[in-house]
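For this view, one protein chain was removed and the others were kept in their places.
So, chain A:
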Amino acid sequence: MAELQLKSVEKTYGNGYKAVHGIDLTVEEGEFMVLVGPSGCAKSTTLRMIAGLETITGGEVRIGDTVVNDLVPGKRGIAMVFQNYALYPHMKVRRNLSFGLRLKRLRKDRIERATEEVSGVLEIEALLDRLPKQLSGGQAQRVALGRALIKQPEVFLFDEPLSNLDAKLRASMRVRITDLHKRLRDEGRPATVVYVTHDQVEAMTMGDRICVMKDGHIMQIADPATLYQRPANAFVAGFIGMPEMNLNRAVLTRGDGAMLTLGTQSIALPAECAGRIHAPDGPVTLGIRPQHLDVVAPGTVGAFDATITNLEFMGHEVNLHAEAEGAGFVAVIASENFDTALARGDRVGLSPRPRNIHIFDVESGENKSLD
């Protein structure tokens, strides 16, 4: 139960490679913070610096009121769950769970009580006398979770704990972890969590807030809804959301009203949309989510004419791929609204909903359409 604070934290590896470029991050007490980003963006590095498994080469990490830069991992009040579970292969589950407590030389009955409680919560009582190699992936991960839980740490650290599990198990473990977090909060001992993943579904469903990273920089920290609706830049816009947001080069001009031009086609933007755009006239990146792109008859006002290049039937919805002026678009249509007569090569109009249009700076990628 403590706040976690990173101040201008940097990491330069021994080989001179700078993996983390001065990041600032505050995780409130009891908050579930997800670090998400593509592989190699230094999520693990950041987490391992918090844990004390990597040295911090610049800046400061605080847990509660303590600067922990120079503390060994065991003294930081953290617990960590690894991607590969990292159970001690020669110890039975029971001893795996209690290893940390035994090192602290707690009394035997207290250790036993704690083991029982934790294995009850995680439903691993039946596994206590097995060796790790006799466990399935899901069971092993529950034991790893138990090993973290039993220590009642200030901060929980997770490094892609579910990525070795199959899709179904991953979904149920996701719920289990968030339930556990809520339960601890309700019981009055809220757990501060930093959870690393490259999976946006995990990030969106689990996080109170999400920190999106790229190449050792933080791109945005926000709650899931904000991240989706008001991405701070084109990277976050493209990273969060399925299918990916359409990001295409367009030209913004303001005369009587604002106009967006894609090649030779232009659409007028309604005043309430134009009002929140504060990019100068000229080339911009137009961002529109597939869910916010309506398919209309070709030639409709406010729509770009496009040619269908592919249709993907997903069951409940259809992904329509189309090309307009050399730019590729994807639109998602609910199955019941889909005109089954449409086929590859047909002409359609693609009409972006003005409320959901994003305009990004071409150079910096910054979102210029936030009011």
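A few notes on this one:
One rule holds in what follows: a residue touches a chain if its C-beta (ideal position, glycine included) is under 8 Å from a C-beta of that chain, and two chains touch if they have at least 3 such contacts; residues count from 1.
The working rule: contacts and distances are computed from a predicted model.
Matching "NADH-quinone oxidoreductase subunit F", "Oligogalacturonide transport system permease protein", "Carbon-monoxide dehydrogenase small subunit" or "Cytochrome c oxidase subunit 1" against the UniProt entry of the left-out chain gives the name "Oligogalacturonide transport system permease protein".
The omitted chain makes contact with just one of the residues A:14, A:188, A:299 or A:345: A:14. The residue from A:58, A:73, A:243 or A:354 that touches the chain not shown here is A:73. Mapped onto chain A, the interface with the missing chain covers residues 14, 51-53, 72-75, 78-80, 82, 84-90, 99-100, 103-104, 131-133, 137, 147, 151, 164.
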